[in-house]
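With one protein chain withheld, the remaining protein chains of the complex are depicted in position.
Right after this comes chain A.
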Amino acid sequence: MAGARARACGRGRVGKLRRQALEARLARPPPPWPQRPPGRPGPAMIKAILIFNNHGKPRLSKFYQPYSEDTQQQIIRETFHLVSKRDENVCNFLEGGLLIGGSDNKLIYRHYATLYFVFCVDSSESELGILDLIQVFVETLDKCFENVCELDLIFHVDKVHNILAEMVMGGMVLETNMNEIVTQIDAQNKLEKSETFIFQSPRQDR
């Protein structure tokens, strides 16, 4: 009995000390900064990059956040649905679909001939900056493929991924300078060429 009481007292004292420490901490003036949250919350990030054609056929999908395969397909469909029903000449930004995170995210897209290029970004990315980035991406594709068209994207998915990887990495913009990107891709191609001689004859290649 006495032991139990002693224990209880001890616990009480610890509790009291902890409370005092807490009060002391709370009594201190708050840290001077940040006084207010920055204009846009959180670090900017690209969540996903999607390319699909006018019928919603995906031509490239790159997700920078883990989603299950099923969700990825649903996001592509939802995004297509949101983007394709918009008129030409409306603005290039809209709130993201529910699957990708709702109004905390934005879809920034451009429509070129048969293809939609859509970037899903969080609300702290600069909209116009991303539009520029899409333009750089398309111009780079155009340089690499010479008059790029949908077929190039279909038959060279790996190349498109490589080009994209030179621009965006882990959802963050790596490089915006087109010449730099093209130089890197050229260097890769040289490497590839130098390795080609060991490949099989293309005729038996199925």
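Note that in this section contacts are C-beta pairs under 8 Å (C-beta built on N, C-alpha and C of every residue); 3 or more make two chains touch, one makes a residue touch a chain; residues count from 1.
Just so it is clear, contacts and distances are computed from a predicted model.
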{"item": "From \"Protein YIPF\", \"Translation initiation factor eIF2B subunit delta\", \"Multifunctional methyltransferase subunit TRM112-like protein\" or \"AP-2 complex subunit alpha\", the hidden chain's UniProt protein name", "value": "\"AP-2 complex subunit alpha\""}
{"item": "Positions on chain A contacted by the hidden chain, ascending", "value": "4, 7-8, 11-12, 15, 18, 22, 25-26, 30-31, 33-45, 58-62, 64, 66, 69, 73, 76, 86-87, 89-95, 103-104, 123-124, 126-129, 131-133, 135-136, 143-146, 152, 154-159, 161-162, 165, 169-180, 182, 184-189, 191-192, 195-196, 198-200, 202, 205-206"}
